[in-house]
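One structure, pasted below without further comment.
All protein chains but one are shown in place.
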Amino acid sequence: MVKSDNDIVNSFNEERKQLNALVLKYGGPVTKRFFSLDTQAYQNGALPAKTKELIGLVASLVLRCDDCIKYHLNQCHQNDVSTPEMVEAIETGLIVGGSITIPHIRRAFKYWEALIKK
Amino acid sequence: MVKSDNDIVNSFNEERKQLNALVLKYGGPVTKRFFSLDTQAYQNGALPAKTKELIGLVASLVLRCDDCIKYHLNQCHQNDVSTPEMVEAIETGLIVGGSITIPHIRRAFKYWEALIKK
Amino acid sequence: MVKSDNDIVNSFNEERKQLNALVLKYGGPVTKRFFSLDTQAYQNGALPAKTKELIGLVASLVLRCDDCIKYHLNQCHQNDVSTPEMVEAIETGLIVGGSITIPHIRRAFKYWEALIKK
Amino acid sequence: MVKSDNDIVNSFNEERKQLNALVLKYGGPVTKRFFSLDTQAYQNGALPAKTKELIGLVASLVLRCDDCIKYHLNQCHQNDVSTPEMVEAIETGLIVGGSITIPHIRRAFKYWEALIKK
Amino acid sequence: MVKSDNDIVNSFNEERKQLNALVLKYGGPVTKRFFSLDTQAYQNGALPAKTKELIGLVASLVLRCDDCIKYHLNQCHQNDVSTPEMVEAIETGLIVGGSITIPHIRRAFKYWEALIKK
Partner (left out) sequence: MVKSDNDIVNSFNEERKQLNALVLKYGGPVTKRFFSLDTQAYQNGALPAKTKELIGLVASLVLRCDDCIKYHLNQCHQNDVSTPEMVEAIETGLIVGGSITIPHIRRAFKYWEALIKK
């Protein structure tokens, strides 16, 4: 059974929300402070949030973490990143990280398509 | 359909057992000797097995291998690691390895919850 | 429900084909040139394609990318790599990359078994 | 003997130039095409070159390659990245990549100081 | 000219101190909060500091960061880790991370020898 675009995005967000609740249930002060710092790092500052989300996206791509990529695609979409901007950021990651990133790029584009069609 | 806690742990262990049989079917002497060495490295010695399993857990976390994390969570649980001990070990891994480890921590805590509820 | 050997191989190839079409739909000139370069790198030259595919297989193993491993297993199979040759290449990767590669080796052997039984 | 700021930057650039000549002497068509693609990926497009250099910087940081970091710091400096912008980009990398990136951040800031004092 | 054991340890500590001052000079609030969190993660808690330093050591080894390894060797030494305990921790890292960790183990043992002879 094929998932609709809505399903792809919603099920990712839903699972992430449930599991984050579990992290905060078990995690101690180090976890909680880290989560707060993680939010702080992507706020508008000398660099706009949009640039930071693009940076977070490509850092996630070259480290090859699908969940992190999807999260930053969400954030990029909310920060008005256009499709050509997203593509060029991803291409930078492809050059830095090589063909080993390609399976993640495939899934990133599929998720992005679901986001923009949603 | 949601898996019960028993299912999560059992299906991991079952699949691991089946695939290990396949590894030993195809693998040559190098594989077999490596598997034996892998077992030896976690035995009680100057450091207790419990400490070595915590080390194996965090090494698996920073290298971001979900199957290895689950395996070492099993071993930690059998070596009487408490929930606060497991959490502090994981938090060390979070600081060393950064936010890219978070999706793995989410799944680790979910698996641990299944282990202790089992 | 258990997948047959045919299913394992076919579903991997089918999904890869569909998602590659998506990559080429969204990707710009950098992506397209990279894909062409990726093909070029594995052609017969001073080294035969077979050796290059074995190299690609082990590089994928130590970087721990299941999709890349499956792809190079396909290519190895088409280039007449025998089971003992595949196993020895994988074992080199196991020694270089350590126990963290074992879950990927499990899945690699399962995929290889499907390929040769197909 | 302590190197002056000029020396730090110049010796990096000089060694890089000499060794790149060696890469092009030995490298075949795949190498040459890859180098050209590498240049293309950082040109102005949907995203400005400045943003791409910041992305390249952080990708290099989380993958922990000092030479790549220095190269992108050079490029950032030439693209009018300010110190606070560079710092915020680096901090994004610190959060994504964790404390393992700190030794590289130390050397990055030392190199940046040499660049801006030069 | 060969460095004495004192020199190896002192020059590492001295350079680290100087560069950390630079990190705090340039770094913003995210950096400063991360550094404080990094210290917090290794305090005595459910797990003793000694165990956390051993974990930090092996995490640094499998991620292959010489500076991080030296730092945690310092901390292990101050937390009364014995040579056989250090060796068994390192051996766990060797099995998890494979032969690619060996050059770092060589340098780790050399640094440890300098520490205990100092």
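Which chain is which? They are A, B, C, D and E, in the order written, and residues in each are numbered from 1.
The rule we apply is simple: a residue touches a chain if its C-beta (ideal position, glycine included) is under 8 Å from a C-beta of that chain, and two chains touch if they have at least 3 such contacts.
As the structure is a computational prediction, the values presented were derived from the model and not from experiment.
Touching residues on subunit C toward the chain that is not drawn are 37-38, 41-42, 45-47, 51-52, 54-56, 58-60, 62-63, 68, 82, 84-85, 87-89, 91-97.
For subunit E, the residues touching the chain absent from view are 64, 83-84, 87-88, 91, 94-95, 99-100, 102-103, 105-107, 109-110, 112-113. The set of subunit D residues touching the chain not shown comprises 16, 19-20, 22-23, 25-28, 30-31, 34, 38, 59-60, 63, 65, 67-68.
We adopt the following convention: only the chains that are shown with their structure count from here on.
On residue numbers, the A-B interface is repeated by A-C, which shares over half of its contact pairs, out of the options C-E, A-C or A-D. Note: centroid distance subunit B to subunit D, computed from Cα atoms, is 37 Å.
Remark: subunit C and subunit D have CA centroids separated by 32 Å (rounded to whole angstrom). Of all residues in subunit D, those touching 2 or more other chains are 37, 41, 45, 62, 84, 87-88, 91, 94-97, 99-100, listed in ascending order. The touch graph of the protein chains shown is complete.
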